[in-house]
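Apart from one protein chain that is not included, each protein chain of the complex appears where it belongs.
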């Protein structure tokens, strides 16, 4: 950490900063400059709070040299984390894992049809929401517990693993009974009470990037999980808020190599939410695999035009099968392979 | 709602849209244009989901004519909501209410000193966090239940009302025992489980705008509260995420007249989080009152340089007293008055 | 400048950075840390280019301690610049200057009516575009030279000073013959060829902040003007691009105290473009004055519903007169006064 002084800071101001640093148990290294003095803090393990100095007279700003995250950092653990799922599926290694299925579980027929279709095309994990965070209280909120039961049935019939979202601490146990991967949605990325609860879970957690979360904030939310003991964490880029309504979100694919550089955790990408438009999903799924994503998450509905939510961005089964074919080819070009379904 | 067809949509595509509209119980009004046809939906009460049409062949986009919110709308209720607090304080009427205090409750001495200082300067509501949402798991997370007890003590000593944040459904009861106003932080604006729980509360709720929330989304989150029966809702502009790190957030003060036009709910502004810098708080507090805010929320700490959180944006007591003086003068100019403390 | 090394940078990497710094004529001050080393650059006058180090092996990032701008900085010149206009009007001192008039000059009748109306209400400067930057090539592009002639006539009749936009170097001379203040629009804030040309002008320049320009970038664009010799520069906050279409732009009023802290140049605010909606102009004009703006720029049209551009955000004359009354009262509260028209 570097405490930058105002150009008209007095020697007393500088001494006060130095004293504060030493009082906190760190070493202070003044760095006098042509226009202003800065004071380096040596010994900071990343937990030091900048606001402590911003409150002092004569301080202009505080620059971070050490990253604020720790256990999620590649500097902390250099080899990549490989999340291991039942049946031998892995995320974060050579395989590119495809998670597919409808936005919401709507009915037994719908989820079973969807499950069979994505299984046939080669997906290994079924996505489907039982609890849905909806902007409006008047939109379909999901089938709840009944949705979880239907997901369990779909797994039984198809051998697909299940990823599904949990929205509150109180429901964690219920969701974790069914889910192979428990998902935290973008709106809950900084629901710290929920993160702390999930940090005590055994199952892997899929943590989606918030709509306006920086990568540092995403990694710090993951740090909440690791700090509580759960290191089976998969990150997910799903589009950030932008200024152009032409797509639902801005699909920030550079997050993939950025996360791979800063962290050992795997990261997948969700071109369905990332673009919000069916005809953009295929090219952006290809782009995600080409950028090095450890997996993709795609919305597929047996009859998109009947979907109770997100119909506009859902692929029909045949479109998804084509997506699988193209993503397999892209994966091979960069020395990876798309994970194939476990035989039931 | 207006369903806009692609320019090359077939008559069959248009017929399918019309049939879908009628099947859902609304009337369809085709509007043939020079370049493309659009189909109006008549009878929509604001609950209709656009995605239903975006999934149909030949549909280019769906435009909303009716606003998606309902009970929070000024079209639903034209007179402004006045939130009534113990001791006769009101928010949303002629008075401009000032809420002030430290970011976090840190100790008995600190909160009592802060309470006396802001009371003396003329604040009527004490702010102070017992549960703190922090980006990093290693930052100070608040005193929890002990913090609530200290707030209760501060109220007893000073007669100030209390506003404090709740972060999860499980803590609502505990917080509501002490809080006169229960606060939902920006990060939880779309924590729908929490909103549903707070909708059943008797106390007023202060709902802060999310970092990248549109005004429509803010109002829809408020709609969750009203839909569950709690119409004592105060909105709060506290800065949105921007591209320029020169301030902590972009303080979007136009949100004040925008909300006043669209909704009957009161809206206050928080220049401390809105700017993140102590020396910007005074001018932006004045600006907030001038823009018509129904109140302001200001961080004040007896010794800002010792604050465990947000020290950089906290005012010292004398700075706050000056802020109160200037805001009183601005309020009078626009025909309002700053609410004065209730005598203990 | 602080060159931050990667945590696994070798001693050779650090030596290379040190050598590069010294080769460029600065002093290097290594600052070894717990997790990584940083190397301070002493003697940098703000002209050093970060990219020089970002290209070196082992370098993680470069942090700026010295601000990149110079002559516009308050550290360079501590007293505020007061721009002096014909007739004794000043911008940047105690006075709050109001510039008002239509978006575009449309006809002789229109601009003269507008001029008389804003003069009567108390404005001292007439705004009006002869050359209009329009997003679409099919929109009205302004009357050009004829528009300038009409502005000159309006000045003659009313004694108002003229501010009008120039869009290209080739037109600078023509515009400067008529304009008392030459305006650079938001889209041209980084048209460096134009800025260099205007830096050689005698007239003051009104430089509008670009749609996604940081304050640092705005100040660096102003630096182009000062570097060429023109120090009569007025900055203008006019709204930045945001994610919420509910207003045309996000009116970032905190830019006013931010600029006043960093620079000695005056800054005005434009609530018409800042919000894009007529009924938001009055409250946000009040807020601008309360925030400390050195002036405001407001679109006024004799018949807004007939305006060829920006009708939606233009005030009618009586609305503008009310705005003047309220802004005068706000200015007085903070110890300033609204500049009154010079007698003809």
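Just so it is clear, A, B and C label the chains in written order, and each chain counts residues from 1 on its own.
Here is the rule we go by: contacts are C-beta pairs under 8 Å (C-beta built on N, C-alpha and C of every residue); 3 or more make two chains touch, one makes a residue touch a chain.
Remember, predicted model here, so these are calculated numbers, not experimental data.
Trainee: Out of C:26, C:69 or C:320, which touches the unshown chain?
Mentor: Counting the whole complex, the residue in contact with the absent chain is C:69.
Trainee: Which listed residue, A:193, A:206 or A:330, touches the chain dropped from view?
Mentor: Looking across A:193, A:206 or A:330, the contact with the absent chain belongs to A:330.
Trainee: Considering the whole complex, not just the chains shown, which residues of chain A touch the missing one?
Mentor: Contact residues on chain A toward the absent chain are 212, 214-216, 240, 242-247, 250-254, 256-258, 261, 274-275, 279-280, 283-284, 286-292, 326, 329-330, 333-334.
Trainee: Can you list, in ascending order, the chain C residues touching the missing chain?
Mentor: Here the touching residues of chain C are 46-47, 49-52, 54-57, 68-70, 133-140, 167-171, 187-188, 190-194, 211-212, 217, 220, 223-224, 227, 241, 304-312, 314.
Trainee: Suppose we count only contacts with the excluded chain; which residues of chain B make the list?
Mentor: Against the left-out chain, chain B lists 2, 4, 7-8, 29, 31-36, 38, 40, 42-46, 63, 65-66, 75, 241-243, 245.
Criterion: only the chains that are shown with their structure count from here on.
Trainee: What is the chain whose Cα centroid lies farthest from the Cα centroid of chain B?
Mentor: Chain C.
Trainee: With centres defined as the mean C-alpha position, give me the chain B-chain C separation in Å.
Mentor: 31
Trainee: Could you give the separation in Å between the centres of chain A and chain C, each centre being the mean of its C-alpha atoms?
Mentor: One centre to the other, that is 39 Å.
Trainee: Per the centroid of Cα atoms for each chain, what is the distance between chain A and chain B, given in Å?
Mentor: Centre-to-centre distance between chain A and chain B: 27 Å.
Trainee: Which positions in chain C touch two or more other chains at once?
Mentor: 242-243, 245, in rising order.
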